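Shown here: the complex without one of its protein chains, the others still in place.
So, chain A:
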Amino acid sequence: MPELKRTPLYDLHTSLGAKIVPFAGYEMPVQYGLGVLKEHLWTRQHAGLFDVSHMGQVRLVPEGSVADAALALETLVPVDVLGLKEGRQRYALFTDDEGGILDDLMVANRGDHLFVVVNAACKDDDIAHMQAGLGGPVSVEPVTDRGLLALQGPEAEAALARLVQGVGHMRFMDVATFDWEGAELWISRSGYTGEDGFEISVPEGRTVGLAEALLAMDEVEAIGLGARDSLRLEAGMCLYGHDIDRTTSPVEAALEWAIQKVRRRGGDRAGGFPGADPILQELETGASRRRVGLLPDGRAPMREGTELFAGDTRIGSVTSGGFAPSLERPVSMGYVSTDHAATGTGVEAEVRGKRLPATVADLPFRPSTYKR
């Protein structure tokens, strides 16, 4: 087994009493002293600071204009990258030739280049994929000398604005460069919790200092991967490798909204990405199964792998599930055959050999609070 890597914040995590677990090749904090439940609720009420430095930061630098990089990236994603204005960010998917999902990512137009953030577990493959796919005129440059922090929650803006003037003017999915005491910060107003908040790329040597400056504020607490998972589950967001992977298509995963019209049939730049034929076909015909929210009728959590039934017929399975602290109840998401995917449909879940009722529900479970 390869040695686990550490982020610039490792020593800070242990000094804060974090419980460290292996995650995507890194030693990461799963929880701190508050515990998962209180960390989750703290983020919803105040501001939570997450170390996401394990994620892959990559610059796509064109020889010419940023439009060249956008058009090159469009050969790998079913997303309108060319139409992404300077200073804006959007969600994207790397697809494969069969129409499955290789990874999900964020792509930002930073004026003279694109900046992408990919999942930690996929980053080596993603970088190789982009190097192979984007070719000569676009240079794929992994950013290995920067940490990445996420500050999330209703008090995130007030906290960050104390250090960095002007972030309050950003809207959801804006990206911009700021100075913090001589350090160049690449900030986006986005996150993985359903809350308003920011993701902050910071030079490696200043990551600890920025984290400490934020944690010194009354409204900011350090939050681990455990609460990050329950927060994103309530927000209805996919976790790559669980809710989406190579065996799930964008339409099955209910991610059609990520495929803009211009890349669909009849659009100016229709197709031209891996798996375009099956994906564009499925956009018109629908898929035979669909990712949905599931609300267990009882109190027992229905976790990943739980099989779902309608009578004697197996109709799908749970891909993420657990207790939702803000809703004070268990929630799950998973795939069901399309004829059972309508909101309000009753299904049965097999938990420890017993069939327990659950109801198909809309995602997200909890409305997002973005500053649009």
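Convention: a contact is a pair of C-beta atoms (placed from the backbone, for glycine too) under 8 Å apart; a residue touches a chain by one contact, two chains touch by 3 or more; residues count from 1.
Just so it is clear, contacts and distances are computed from a predicted model.
Chemist: Leaving aside the chains you can see, what is the UniProt protein name of the one that's missing? Options: "Iron-containing redox enzyme family protein", "Glycine cleavage system H protein", "ABC transporter ATP-binding protein" or "MnhB domain-containing protein".
Modeler: Hidden chain identified via UniProt as "Glycine cleavage system H protein".
Chemist: With the full complex in mind, choose from A:246, A:303 or A:371 the residue touching the hidden chain.
Modeler: A:303
Chemist: For the chain left off this view, which of A:37, A:183 or A:310 is in contact with it?
Modeler: Missing-chain contact among the listed residues: A:37.
Chemist: Could I get the residues of chain A that touch the absent chain, sorted low to high?
Modeler: Listed in rising order, the touching residues are 31, 35-38, 226, 230, 299-301, 303, 322-323, 325, 330, 352.
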